[in-house]
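Only one protein chain is missing; all other protein chains are in place.
Presenting chain A:
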Amino acid sequence: MTAGADEAPLAPVMTAHRAGLLGCRSCGRVWPQDHAICDRCGAALVPPDRRGLQYVWAWWLAGLVMYVPANLFPMMRTQTFAGLQGSSEATILEGVVELMHYGNYDIAIIVFVASVIVPMAKFLSIAWLAMVAGRPATVEQAHTRLKIYEVVEFIGRWSMIDVFVVAILSALVQLGFVASIHPGPAAVSFALSVAFTMLSAQSFDPRLIWRGLPLRSRTDDQGKD
């Protein structure tokens, strides 16, 4: 830490938006507001306003829709002794219950957290962030929101674990007569759900979190929108 966050909240901070400029989210370069594309890195320049939230909500909804079949359909089908000992189809939750049944509590917790808790928390967090984005907030609230955003962005891709587990098990456990595991349709919809929520989190513009802070030039700010 050089210039600490501790001294930051004291004075209003000059932002690119307040200066009538546009910052590039990809490389940080600052351009006049009529620029559409960053000349340095070639990324599209987007003003930090609530219009961008449409993308967030669109991907969010797509992710939520795909999450329903991901829980209803079986994730994988296990066949032991050519079906003589029964072949079982397990959805995500049934898989967790099965793991607990065999006493693998630690793995059951990992799978439960990765494929149930994390996706749920992600949907709720993104929805909440998108709803409060741009609303007035204190500096502490803004820091909390940014933290949540960073956690969501970081953790999103880890939900893909479940898809990989199914892939590895299906490739590995092909013991002919003894046991075999086949992937179920839920694997696809779960993978899509994770991908869509990742896109949703990426579409969220964290600069919006800070737009709602009380500013010295608040009226100017509103006039610009």
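Operating definition for what follows: a residue touches a chain if its C-beta (ideal position, glycine included) is under 8 Å from a C-beta of that chain, and two chains touch if they have at least 3 such contacts; residues count from 1.
Simple rule for what comes next: contacts and distances are computed from a predicted model.
Engineer: What is the protein name, per UniProt, of the chain that does not appear here: "Paraquat-inducible protein A", "Sigma-B regulation protein RsbU (Phosphoserine phosphatase)", "Alpha-D-ribose 1-methylphosphonate 5-phosphate C-P lyase" or "ABC transporter permease"?
Structural biologist: "Paraquat-inducible protein A"
Engineer: For chain A, which positions touch the chain that isn't shown here?
Structural biologist: Touch with the absent chain occurs at residues 1-5, 7-8, 10-17, 19-32, 39-43, 48, 99, 102, 104, 107, 110-111, 142-143, 146, 153, 156-158, 160-179, 183, 185, 187-188, 191, 198, 202, 206-207, 209-210, 216.
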